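One structure is given below, represented as structure tokens, and several questions about it will come after.
The block that comes next holds chain A.
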Amino acid sequence: MTSVPLSAYLVLALILFCIGLYGALTKRNTVIVLISIELMLNAVNINLVAFSKFGMTPAITGQVFSLFTMTIAAAEAAVGLAILMALYRNRKTVHIDEMNTMKH
Partner candidate 1 sequence: MSVSGEMLAFLGLAFVAVLGGILLIQLTKVVHMVLALVFTFVSIAGIYLLLSAEFVAVVQILLYSGAITIVMLFGIMLTNNQKQEEEKGNRWRKILLLLGILGFAFAVYIGIYNLDIPVQPTTLHEANTEQIGIALFSKFVIPFELMSVLLLVALVGAIVLAKKDDEGA
Partner candidate 2 sequence: MNDYLLPLLVFSPVIGMIMIWLMPKTEEKTLKQFGWIGTLMPLLISLFLYQQWLTGVSLSSYQIKWNWIQFGNLAMYDDTLYTIDFELSLDGFSLVFILLTTVLSMLAALASFYIKTEWKGYFLLFLLLEIGMLGVFMADNLLLFFLFFEVTFVSLFFLIGRWGYVNKEKAAYHFLVYNGIGSVLLLFVIATLFVRVGTTNIDALTHILNVGDVALLAPISPFLTDMLCILLFIAFAIKLPVFPFHSWMVRVHREAAPPVVMLHAGVLLKIGAYGMIRFGLGIFPEQVEKLALLFMIVGVISFLYGAFLALVQTDLKLVWAYSSVSHMGIVFFGFGTLNDAGLQGAVFQAVSHGAIAALLFFLIALLYERTGTTELNELGGLAEHLPIFSGVLLTAGLAALGLPGMSGFISEFMAFLGLFKEQMLLAIIAVIGLILTAAYTLRAVLKITFGKKTYSMTWRDVQGIEYVPIAILFMVIVAIGVYPMWLGQLVQEDITTWLLRIGG
């Protein structure tokens, strides 16, 4: 019926997830960290949609869930940037390694 197997989508999602993870954990610029997180969420979404089609019991639920995820991602991006703005105003930096007021 279809020539692209489920595993192909999963592997793609895995690769994107790993890239996002690497970015989120290494980049110093907070904006990039946020974007990397978006990438990770996207990778997860691919999985959701893929399983909605190729899963044990195919259903529309997967797609609906991916929509929810996107909503949350959007909200997260908005709030995250707002926090970043506030921080930048106070500390004049966007570098994540300089934000260490939670130190012991």
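Quick note on the criterion: contacts are C-beta pairs under 8 Å (C-beta built on N, C-alpha and C of every residue); 3 or more make two chains touch, one makes a residue touch a chain; residues count from 1.
Here is how the candidates were picked: all candidates are chains of the complex that A comes from, given by their letters.
Keep in mind the model is a prediction, meaning the values are calculated, not measured.
Candidates 1 or 2 all come from the same complex, and the one touching chain A there is 1.
The touching residues of chain A, counted against candidate 1 in their complex, run 1-4, 6-12, 14-16, 18-23, 25-29, 31-32, 34-36, 38-39, 42, 45-46, 49-50, 52-58, 60-61, 63-64, 66-68, 70-79, 81-86, 88-89, 94, 97.
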